[in-house]
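Removed from the display is one protein chain of the complex; every other protein chain stays in position.
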Amino acid sequence: MKRSGLLFIWITLGMVTAGAIFAPFLAPYQPEDQARDFFYAPPTAVHFFDEQGSFSVRPFIYDYARISDRPLYRATQEKLFLEFWVEGAEYRWLGATWDRHLFGVSASKKPVFLLGSDSLGRDQLSRLLYGMRFSLGVGLAGILFTLLVGVGLGSLAGYAGGIVDTLVMRTCDLFLSLPGLFLVLGLRAVVPLEISTATTFWLIVLIFTLIGWGSVTRVIRGQVLTLKERQHVLAAKVIGASDWRVLIHHILPLTSNYLVVQASVLLPLFILGEITLSFLGVGVQEPGVSMGTLLNTATSLQALAQFRWLTAPVVVIFLTVLSFNLLGERLKALDRVRARWW
Amino acid sequence: MVRFIGRRLLVSLPVLFLLSLLVFLLFKLIPGDYLSEMELNPSVSKQQIDDLRQELGLDRSLPEQYLLWMGNLATGKLGYSFSQRRPAADLIWERLRGTAQLALGAFLLIGLVAIPLGVIAALRVGSWIDKTILWGSLIGLSLPTVLAAVAFLYLAYWTRWVPIGGSDSFLHMVFPTLTLALPAASFFVRTTRLELIDALNQPYITAAAAKGLPQYRIAWHAFRNAANPLISLGGLTVGGLLSGAVIVEKVFSWPGLGSLTVDSILNRDLFVAIDCVLISALMVILANLAADLLMAINDPRVRQQ
Partner (left out) sequence: MPVSRRFLFLFLFLSLLFLMASCGSDIDSSSVRNDTNPVPSDVRPESVSGRFGGVLRYPLPGEPETFNPLAARESRSRLISHLTNATLLEFDPVTQTIQAGVVKSYNWLDQDQTLHIALREGVKFSDGVDLTTEDVLFTFEQIFNPASNNVLKDTLQIDGSRIEVTPLGPLEAEIRFPKAYSPGLYLLTTVPLLPRHCFEPLDGPIEEYWTLDTPADRFAGLGPFQLASHEPGRRTTLRFNPHYWRTDSEGSRLPYLDEIVFEYIEDRNTQILRLESGDLDLIEQVIRPEDLRLLEASPTIDTVDAGPSANLIFFWFNQNPVDSADSGSTAHQREWFSNLKFRRAISCLISRETIIRNIFLGLASEASGIIPASNLNWFTRELETFRYDPERGRALLREAGFTWEEGGQNRVLLDGIGRPVEFELLTRADEVLGNIAAVIQQDLAEVGIRVSIRQEELRAAIGRIMGTRDYDSALMNLEFPTEPADMRSVLMSSGSMHIWNPSQERPASQWEGRVDDLMRRQVEVSDHKERFELFREVQSILADQVPFTPLVNRNVLVAKRKQIAGLEVALVFPYSLSRAWQIYHADDQ
């Protein structure tokens, strides 16, 4: 796992992150847009050469039509040229409203499905991009809050000691003794599924935080306990630095290695966690989309036997989680020799 | 020793109590209860539902309902199942066996396959064997359990090596166990390898090698030193296995505690749900306790503390 491994990590993670961030622009459609007449449409092939073999700089697709009530399609002779920086559905991004998409076919109402479509004629590529955006967002926000809570409570317990310490650590035990999934189920079953995907988002973040904060708190507390006896900390105290200052400037920076490693370990776990939630039917609901809901469709029999393009998310999820795990391994190894990780 | 165990168990009692209270309150926060489903069943009258609600104690005040469960806890019946109309303890006992079988199988795989693989990789660091094991375990770690379960299901269908789902024989157990063990075992392979490499680099190993000790004895020495993190990891794995069991049991129709937990929560079978969560928590606590004891047996330094 030398250079090639590292390259693989950065390429995958770069693509996934870029896909998630620029999802509204990269996706030709909104994830819930239905082209009902084109349900279960296979992926549209993009051509540069036509039947006569003549080359065209602009890529094009062949128009196609459904030939029965069943999802059976036949391509026609008519060429439809792909357009770039094309006008499409409005979306909000970076606080402004945009209507440009990377590519599309604007001339007619014919859809272009690079990864095929599902039962309601929704573009799988768009759904994949938005799904990734949701899952990755949930994971990152989950980590952020987990670490914030963990560092906050951990340093509080470690630094203050006494009754505060006991209280925090006993609560910690409470959450750690609960198998994670059961906490999820308990919470998820009782918190009503809210109307908007945004609310679900924060709910899942909350769940992840509740699961993750215990172990982080415990480790941080341990580290703070040792660190506060260090010479430089004692020295800072002697010259009259406030507790707050000591904690922020002299103790917490030393825990950053652990935090970085922990983040890279937790992210794949959170992505897998969201998938499990969806499998059990307690994750994101219609018309929202996440990697979990996509994977649910992808693992059904019909996806495997008939509509193979629906399995595309499997590959994406696997590669993403694999690269995050690789990254985590690498960070762990580097942490051992106390090296800088970039 | 006995005092140590006793104290640890005593400390976990308030945790369990709070846990049960938490689940109970969460349950009561949203509209609807177990009997709600019947309210949309034209053949069940309102009167009947009200009677049933009274019979199951669902019409009482919240503290009363909680005390009802506590009272049942004391009799050993753990409350009763609303759906099956019998003591929850019977139901849970039936299902606990299934999950225990799977978890035991997973631990066997970890002990007999994962740890030896890790040892082999550590002894041959940098070789192609090491690399293969490393990549294999990484893939195992990155596969969502849902995906692994479905993949094994299709494998069973295509190859007909083992029955597709069910729980009647040893063969039925193979794929569920493999699926359940996969992430944990992969993690064990990697941890074993890392810890053993660390241990092998210690000065006393170099000294032993210089004295001309045979290689297997050196490896054994190093392994005993590397074992404590593994034991502690073993304790932590129980929680993960219980969570994984939920999916595995659903996909392979294996009757176990995991699917019972999910179903009882979704069906709002109150007492069974509290019991299931508590028993899972208790198992995690016991596993960690067992791990601590094992570590003390393995390492005299830990015993001192």
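Letters A and B name the chains as they come in the text, with residue numbers starting at 1 for each one.
The rule is simple: a contact is a pair of C-beta atoms (placed from the backbone, for glycine too) under 8 Å apart; a residue touches a chain by one contact, two chains touch by 3 or more.
Quantities reported herein were computed from a predicted structural model and do not represent experimental measurements.
K.L.:
For the chain that does not appear here, which of the shown chains does it touch in the whole complex?
P.N.:
A, B
K.L.:
Given the contact definition stated above, which residue among B:9, B:52 or B:213 touches the chain not shown here?
P.N.:
B:52
K.L.:
Among B:148, B:173, B:218 or B:291, which one is in touch with the chain left out?
P.N.:
Only one listed residue reaches the unshown chain, and that is B:173.
K.L.:
Could you tell which one of B:9, B:44, B:120 or B:197 touches the chain left off the display?
P.N.:
Here the residue in touch with the unshown chain is B:44.
K.L.:
Check each of B:69, B:187, B:252 or B:271 against the chain that is not shown and name the one that touches it.
P.N.:
B:252
K.L.:
Residue by residue, what part of subunit A touches the chain that was omitted?
P.N.:
So the residues of subunit A touching the unseen chain are 32, 34, 36, 39, 69-70, 90, 119-121, 189, 192-196, 281-282, 285-287, 296, 299-302, 305-306.
K.L.:
Tell me, which residues in subunit B touch the chain that this view leaves out?
P.N.:
Subunit B touches the chain not shown through residues 30-34, 36-48, 51-52, 55, 83-86, 90-91, 94-95, 98, 101, 104-105, 108, 111-112, 150, 153-154, 156-157, 160, 163-173, 250-253, 255-256, 259-260, 263, 266-268.
The criterion applied here is as follows: only the chains that are shown with their structure count from here on.
K.L.:
Measure off the straight-line distance from the CA centroid of subunit A to the CA centroid of subunit B, and report it in whole Å.
P.N.:
About 26 Å separates the centre of subunit A from that of subunit B.
K.L.:
Given the complex with subunit B, which residues does subunit A contribute to the contact?
P.N.:
1, 170, 173-174, 176-182, 185-187, 189-192, 268, 272, 275-276, 279-281, 295, 299, 304, 314, 317-318, 321-322, 325-326, 329
K.L.:
Show which residues of subunit B lie in contact with subunit A when the two form their complex.
P.N.:
11-12, 14-15, 18-19, 22-23, 26-27, 29-30, 134, 138-139, 141-147, 150, 154, 190, 239-240, 242-243, 246-247, 250, 261-262, 265-266, 273, 276-277, 280-281, 284-285, 288
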